[in-house]
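Can you read through this structure? Questions will come right after.
Every protein chain except one is present and positioned as in the full complex.
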Amino acid sequence: MLKKIAMLLSITITLSITGCMTNVNKEGASGTDEKVTISVGDWPTENRPQWVEQYNTYLRNMESKYPDIKVVPDEWAYDVNSFVPKATSGQLPTLYETFHTETQKIINAKYCADITDELEKAGYLDKMNPMLKELVTKNGRVYGIPKDAYILGLTANVAMFTEAGLVDENGVPLFPKTYEELGEYASIIKKKTGKAGFIMPTMSNFGGWHFMSIAWSHGVTFMEQIDGKWTATFNTSEAASALQFIKDLKWKYDALPDNVLVDNPEMLKLFASDQGAMYFSNPADFKLFDTYGMKKENFSVGPMPEGPLGRFTLTGGKTYMFKPGVAPEQIDAALKWLEITGESPTPTAELLAVLDENYKTWAEEGQVVGIYPQNVWVNEEFVKAKANVIDKYKNIDIKFAEQFMNAKDVRVKPEEPMNCQELYKTLDACIQAVLTDKNADPATVINQANSDFQKNYLDKISE
Amino acid sequence: MKPTRRIAVKPAAGAPRERTNRWLNAFTRNGKAWMIVLPSVLLFYFIMWRPIAEGVFLSFFKLENYQAAGFVGFQNYREVLSDTLFLGALKNTFGYVFWSLLISFLPPIIIAVALNEMVHLKGLFKFSIYFPVIVPTVAAALIWYFLYLPGDGGILNMLRHSIGLKNSEWLQNPILTIPLIITSMTWRGCGTSMVLYLAALQGVNQELYEASTIDGAGFFLKLRYITFPHLSPIILLLLVRQIVGIFQVMVEPMTMTGGGPNNASLSLNLQGYNYAFVYFQPERALALNVITFVILLGITVFYFRLDKKLSI
Partner (left out) sequence: MRAFSEKSSGIITSLDLKKRHVQIGYWCLFALLAVISTICLFPPLWVFMSSFKDLKEFLTVPPTIIPRSFHPEKVIEVWKTLRFATYYRNTIVMAIGELIFCIFVNGLAGYVISRLRPKGASLYYKLVLWTMMLPASISMVPLFKLFIDFPWLHFSMLNTYVPMWLMAGANAFNVMLFKNFFDTIPDSYVEAARIDGCSDLGIFAKIIMPLSVPILIVVAIFSVNFSWEAFFWPYLVIRDKKLDTVAVQLFKMKSSGFSEDKYMIALLFSILPPALVFIFFQKYMIQGITMSGIKG
């Protein structure tokens, strides 16, 4: 019996190996006709009607200006479940969007195309924000174009701060200056309103990601290259005190929501439904709050609190990347598409008109407009032009965002160089450990995480 | 046709002429039978065995864009096994199986037998108990979110209040996490098994019940000697399937706890998912999948050995 099984298995394996070896035939760069075809991901769906309309306008403009380029809409949006199968089988859209936190991982796995030469030729490279360029660069080659960028701020619910008496004479929330103050304020809010004072994500790598800025400001370095070998270096008292802060939020200040398994959607939902007064967030992403019925008047944003080493924050946002193996003419076509959608650095009259329309659409859709984002293109004419458009469609009282926009001492730190996502996951577990166990010792927890991270990931870097 | 060729080699007994006839008969009979099963063979080959074999094969390589890029032997396996999370995940996975045998094995049998007795509201009961199966995963996740929510917001905590108990931490208590996830899975999976048991119960010869009633046999006697023997093959079947299925548990911990708190509900398959889809290290995921398979195979072989011994 076993012999038969072995024989059949070997036949199957041989057959399939021969199958593996024959390469999947490469998709042609262009269609049968003369046209260059590109597919564009993240095409808006019906529940954002204004944007469907706007994208259709882009499509018409594209057709009239570049009749030899064919743009195929694709509603596929980056999602963890389908990305790997799509990427490994060459089914990604030619131009797709992903998140800043994913770019280095995607570059390492070679799921995107090198577009340095095309960007060089178009003269875009020196206009790109150096900090954002870093995100899409590896060994001097550039693999993506950041679409938008924000830095994390401390978002606060005005009504809840008012109820807790934590507002200045203008009705603007008193943003906590330090992490200790954050804990104290959160505690006051919890006592006065019965709702959580602060929302800390703890799942799906978001906990670890948000923990970064807290840890950096406590003076933690997570890893260093010692004698050419990457070494985890967060088994320190600084890291322990950063984790102690998280622990205190729950057990000392009693300021967190009852549910401590919080992922990103849960965090947004809690904040947008008035169940939490503060959290670290993208200051401009208001659409989601709106889905849960939060009023714009309740929205305010301040700078990140200060730790022993100062203020630190992270950037987030989306990045355009290209399907691996695209032809140069497809990349050029995609750059032209970005010109049509208002995302290229040369502020021509046409581009300004599109920008104007884009912000008008944002405002119509109910987004917060008025806070200057981190600019992707830093050539001065572009920055100025964009600021003008934003001011034109401003729809919030700017006093609720001034402190965030004017904060000069906030340092934006790039992500850790190696195994970010794994680090976030490891830290997620640390955060959960101190939030679910009153007796957990932060120093022990973080030291264990340090040695696990070293053993599981850094020791296995084969480069 | 491999199997038929093998028959040809086998010497058959009897006179030469007779032998040829038998051979021909066997050949045509087997050949016809294989023709009928051919669609299934082809589909299993292309949909299951071939891709699986490819996956197993690739687990011994370093992968680049899912293409083999250098043979590395057992290195992927070593990396997976030396991961500090592996042992915990293995222990949790066995924990899932243990709790699932304890919590979800008996209810569908009891429900099916009871349901089969009903003359009142049978249809309504059946629909209600099957209903959770129809509820989409996302909706089920939200339902359990509301039920298990710690603090005053949770429905189950509201119930505890009404009988004078304090709030429970539910999923956030690492000791309760796995049994609670299993409970929610039982709620959702019970209907499937129940329907199968119910279908099997339709096959019981009703006259046996009637005859033994006249002989004065009571409910439990009939259950023991008529119903149970009839159900035993399907019970065995579903038991094996349950163990195999629970051993591969992934979606529920992923949506309910993300493997937390502090990895208390991390299962082998969830770890594999993280390797493949979150960390972009499919080779490690493949190696972990093969390890899971080997463990499962070990359990089933052991089980069938035991089963044979017991039945002899």
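Every chain is named by a letter (A and B) in the order it is written, and numbering of its residues begins at 1.
We take it that contacts are C-beta pairs under 8 Å (C-beta built on N, C-alpha and C of every residue); 3 or more make two chains touch, one makes a residue touch a chain.
Keep in mind the model is a prediction, meaning the values are calculated, not measured.
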{"item": "Among A:Thr137, A:Ser187, A:Ser217 or A:Gln275, residue touching the chain not depicted", "value": "A:Gln275"}
{"item": "Chain not shown: contacting residue from B:Gln172, B:Thr227, B:Asn262 or B:Gln281", "value": "B:Thr227"}
{"item": "Chain A residues touching the omitted chain (full complex)", "value": "1, 4-5, 8, 16, 19-20, 22, 24-25, 44-48, 74-77, 79, 81-82, 84-86, 88-91, 269, 273, 275, 287-288, 291-293"}
{"item": "Residue ranges of chain B at the interface with the undisplayed chain", "value": "2-4, 6-7, 26, 29-34, 36-37, 39-41, 43-44, 46-52, 54-56, 66, 107, 111, 113-140, 142-143, 146-147, 151-155, 158, 187, 190-192, 195-196, 198-199, 201-203, 205-207, 209-210, 213-214, 219, 222-223, 226-227, 233-234, 237, 241, 244, 248, 250, 269, 272-273, 276, 282, 285-286, 289-290, 292-293, 296-297, 300"}
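Everything that follows uses one rule, which is that only the chains that are shown with their structure count from here on.
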{"item": "Of all residues in chain A, those that touch chain B in their complex", "value": "8-9, 11-13, 15-17, 19-20, 23, 80-81, 83-84, 87-89, 105-106, 108-111, 202-205, 257-261, 263, 324, 419, 421-422, 425, 428-430, 432-433, 435-437, 452, 455-456, 460"}
{"item": "Parts of chain B lying in touch with chain A, wherever the complex brings them together", "value": "2, 45, 49-51, 53-54, 56-58, 64-68, 79, 82-85, 149-154, 167, 169, 171-174, 257-258, 260-263, 274, 276-280, 282"}
